[in-house]
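Excluded from the complex is one protein chain; the other protein chains are retained at their positions.
The first chain written gets the first letter, and so on, giving A, B and C; residue counts start at 1 in each chain.
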Amino acid sequence: MSERLDALEERINALRAEVRRAVRARDGALARSLRAELRGVERAWDQALADQEPPARETPSASEPDEAPRAGAAREPGALVPVREQVHQALTILGVPASAKMIVAVHGALRAGSLRGTQLASLRRDEERSFRSSPFARPYYLCAALTDRLSASRGLLTVSTWPLERRAIGPLSPRVDFLTTAIRVAEHILRLEEAGEPTPSGAERLLSRLAYNVPGVPVAPDAPPRPAMVVKAARAELEVHAGADADARARIADRARARLGDAERLFGGTILSLAREEAS
Amino acid sequence: MERFDRLRGAVPARPHDARAIAALAANPGCARRAVMDAAGVDKDATATHLGFPAPFGQSPFAITRGNAFEALVKDSGCAELLRLLRELLGLPIPLAAYTDLGDIGGNPSAHLRHAHTLKLIDRAARDDDEAGTLYDHPLLRLEIAGHTSYLEPDVVAFRLAGRFHIVEIKSFAIVDGQAEPDKVAAAARQAAVYVLALRTMLAELGHDPARVSHEVVLVCPENFANRPAGTLLDVRRELAVLRRQLSRMARVGAIVDGLPEELTFDLAPDADGVPTRPVPELREAVRTVGARYAPECLSTCDLCFFCRDEAAAGGSTELLGRQVRDALGGVATVSEALGLADGSLTPGEGQEEIARLLRLADRIYAEAG
Amino acid sequence: MSTLAALARLRAVRTGTAQRLATVRHCHLSERPMVFIPLRLAGEAAAPLAAMVGTDPGHPHLLVVPQPRDRDLRFAFAAELAEIVLPYVEGFLKETETVERRGAEPYERCADAPQLLVPGRSALAFTLLLGRSTRFRRAEGPHAVHPSVPILGRWLTFFAQRARHPGSALLLAATEALSLHWATGQSALEDANLASLIGWIDPPPGTTGADAAREAEDPLVWPPAGPATDPGFDAEVLAPAIRAYEEAPGERAAARVAEAVRTQLDPTWRLMWRAVDLLRGLPEGRGASARWETDRGSFTAFAEQLAEGGPPQPKHDGAVAAASRLARMERAQASYDAQRAYDDPLVMAAYRLTGEAFTGTVVASDPANAEGEGRGRKLRPLLTVRTGDPVRLATGTKLGTPDRRGQQAEVVEVDGELVTLKIVKGMGRGKVATPGAVPEVGDQVCYAALSDEYQPPASLPAPEETPWTHGGPPPEYVPSTEDDQEEWS
Partner (left out) sequence: MIGAMPSPAAEAAAVVDAVLDDLPRHRGVVVDSPPGAGKSTLVVRAAGHLAESGEPLMIVAQTNEQVDDLIVRLAEEHPGLPVGRLSASDYVVPARVMGKAAVGTKLPELGDPAVVVATADKWAWAGDRTWPWAIVDEAYQMRSDKLLRVAGMFERALFVGDPGQLDPFSVVDGDRWAGLSWDPLQSAVAVLLRHNPDLPVHRLPVSWRLPASAAPVVSEAFYPFTGFRAGTEPGERRLVFRAGGMRTAYDRALEEAASGGWALYELPSRHTLRTDAEAVQAAALLATRLVQRAPVAISERGERPVTAERIAIGAAHRDQVAAILAAGPPPGVTVDTANRLQGREYDVTIVLHPLSGRRDATAFHLESGRLCVLTSRHRHACVVVARAGIPELLDAHPSAEPVRLNVPVKFPDGWEANQAVLAHLAGHRVEAAPLR
């Protein structure tokens, strides 16, 4: 190893120690500046190493054949389709309000997509900004689910074209939507099977995961659950909750229609409207 | 209360979270800790300013893992949890309602959230037709040494057959039915805080507090898979200890009354929050209240290194642990004990026996070694 | 805590170095032990992060899992570890000796056995978990692993379980082995830190044990001996390295993780060998050698079981297995305690202080005393010993003595400083005592109410005959597919 590399490595070690000393002394500012310096030296070390060696041939891992090395969001495969489009696809498959995590999982499993959770973080805010600057300019918006307090439910995404009843969340709705998700995923696999297409292994894994929490799905070791059985079992439980859930959702939707303006109806009531609601 | 404010200085009192409350039982005999906790002093900051930062830290991996596991249990309306409760307690299928008491829009105050929790728990306790089953993030509160502490909980409360249970989610593993006893103990102590707080809430609402079960559902990953599994944990003992420690906190006043009027642990932070209090002055202030150091403090108390240093400087036998201390029958310092052992020190009243034993030990040790 | 051990700690505080608690070594130390230092990823039950392992102090093997959450990488780690551990272990199977037994067939026993050394109790517990998470794996089927992985799992399980058998030395935790022989000037809790413990026993020149121990608490100077890593290291060094590997898996990124964990393992590696040297400095006690013989037997038996294709160790003992193990452990504990005392005057000293043992000078001896008539006449020599020890022994108490281990005596009377006792066992059949068999007037003697006599326990039912009080016969063990499906995260 060259002298320069040695020196850099020594510096890296020293800096790491200093950083940890600063952290232990609860000196956040110092730690941050030291860390920044550390990253700089690390980059220099990487560079020095790269200068020295012929470029390392890194074989892409077999499980993710199309993962380009260190690609930014814009160069993501399938990035030809914007993120909001991909989310819309996933939500359309599911047909119920879903968390970012579920959307990523479904999209990954059924559409071979590679959305990341972080990409969805600011989506709802962006959509709201867009809507507020020019209402209804887009054919659909990715928007909020509404709690029984008419506020935006934390973490759930819906599509603006859905009826309010579907976007409302009553006490039984998380369960109903979970069961519906299991049914939709199973049905999607069934359709692939009917079309003679191979089932992606990710889809099977997702279905196993969901089916595990649906009572009455027969479990066979080493084999994924049969989609038809999942549909049957999930429908059986769904039957139990459906009536009560539909009533609760309808009541929330009615209230939302009566009390919320367009934007609030899509993106949730504000504290002010909540206070009105509370007072009434 | 004013007295506590003076002790603490011009900073808001450190809120007691469930973990802090559970830790009260770790060394209840320590007056220093009792006074500082009751006054809401930031012991961590105090220790750091004194030059003895606490040796604790949590790995980012552990934090990530904890959060990820909790999310896994609670995903999709607590789908995993429902399965567990159905298996463990025979929760009937129709009982699947999930209410997130923390999700009430905007960024509401603790007070508002507590009121919301109160309203829904009241409805649940009345067995309203609408009443739900799972209640996530209930905001509970406890009265501690005259302060109201809000407990920011990551627990779920659920109702079955008119009884409420607390669900405690922890990411340590249960392997073949066993988990690390210390971690289970910590979880049980913490869960007991929530049980007590929920009981208090029911009592305030005019319901029977006994409707909160002393059996807590502990949810942990099982074996080496990431799958959550549930176990029932009886926290009656922890509840008894907790009640005891809380009533003890209320009695801290007596210790405080005996302290100098002007005593304060104020760090005098400047505009950037950097402490400006001269260290020797703070050291004197802290020393005014006696500590009861034991090596066990090293895993529980922020001030442990400071107190250990103090004990070492004084040559205290406490440094060597409770067992050694007990074997020495109350001899307080190392030099005193060694003096008695080699005969250079004449035993004081009541020390004749231990002196005889130590001299004998000294002789036998010399003979055998 | 005995007063003696307490006094030793006090003296350590005053002198600044640890004080001896033993004059001989009470655990066998192999000539070629294997040091094993595992690290675990924080927050996970049994996800290995790295291990340093080997038998040559100058050439440790470093094994690393660059992304500990990746199941395949973890099993690759286990296979790598197996490549180092299994040849070492199996190397001891080649040379055997024939052991003759009274009333039973002779059998073969390995001439020597492997010995694993780990830093402390938590490393021991982790070894057990590592064994648990690998021994049920299979080399075929949907979750296939390398065939060596389940074998490794069974050996690790064997070693870790055996470590809980009193007096066994097949797997030693360094902190425990050292604490058995030295008392430091800090608390037993703090002794669990290997660096600080060695700091007390062998402080660097010019410093005191207390200083060395304080320094040892700085994770920047002395990283924790594992399996838990320093949270500061995790946050500042390990997390970025693992993240870099995740983003661009490759040799360079893996090397970065490896270098990071090496900094955490190197110091402990050196400490472990210092611990070996310190322990080697003590001569091995008689009992330690005898217990090692038992260890060799246990090792041989397990190797045979493995060779015969027996199933992996079950997840827990059944009712019968538990009771039988408990009986074996209790017996081993009693003989371990007794042997240590008889081997070592410093250990005996603690019993003298509590009045369960005494030393003194023989002031009267009647070697010809006998009881019974004719053929039933038995030699029962009488001794009177003057002692300065505070004897608290009741008449009739059975006593042993380090100088004549085959003999047993009985307390006849304690009268102030004079103890009269009668030798009741080990006098042979002769009419007169063989010369030297009975202590003479003026001899220094030591007697203690400690016995390592073996009384075989009553037999237990066969597992398939477990009675109804204990749940009836257990279901037969069938390896379930679930066992090898566990994700090991």
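Throughout what follows, a residue touches a chain if its C-beta (ideal position, glycine included) is under 8 Å from a C-beta of that chain, and two chains touch if they have at least 3 such contacts.
Note that this is a predicted model, so its numbers are computed, not measured.
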Left-out chain, listing which of the shown chains it touches: B, C
Contact partner of the left-out chain, one of B:Ala47, B:Ile104, B:Leu151 or B:Ala188: B:Ala188
Contact partner of the left-out chain, one of C:His146, C:Arg286, C:Lys425 or C:His470: C:His470
Full-complex contact with the absent chain, from B:Asp5, B:Asp122, B:Glu296 or B:Asp309: B:Glu296
Residues belonging to chain C that touch the chain removed from view: 164, 166, 316-320, 322-323, 326-327, 329-330, 333-334, 354-355, 392, 457-461, 465-472
On chain B, residues whose C-beta touches the chain left out of the figure: 25-29, 174, 177-179, 181-182, 184-185, 188, 218, 231, 233-234, 236-238, 240-241, 245, 248, 292, 294, 296, 322, 325-326, 329-330, 350, 352-354, 357
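Note that in this section only the chains that are shown with their structure count from here on.
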Leading chain pair when contacts are tallied as C-beta pairs: B-C
Chain with minimal offset from the mean of all protein Cα atoms: B
Separation of mean Cα positions, chain B and chain A [Å, integer]: 35
Residues within chain C bordering two or more other chains: 230, 232, 235, 485
Residues within chain A bordering two or more other chains: 23-24
Chain C-touching residues of chain A, taken from the complex the two chains share: 13, 16-17, 19-21, 23-24, 35, 42, 49, 56, 58, 61, 69-70, 221-222
Complex interface listing, chain C residues touching chain B: 1-11, 13-14, 20, 23, 41-46, 129, 132-133, 185-190, 210, 217, 229-232, 234-235, 238-239, 315-316, 345-346, 348-349, 352-353, 359, 388-390, 485-489
Parts of chain B lying in touch with chain C, wherever the complex brings them together: 55, 57-66, 171-173, 175-177, 221, 223-226, 295-296, 298-299, 312, 315, 317, 319-321, 323-324, 326-328, 334-335, 337-338, 341, 357-358, 360-365, 367-369
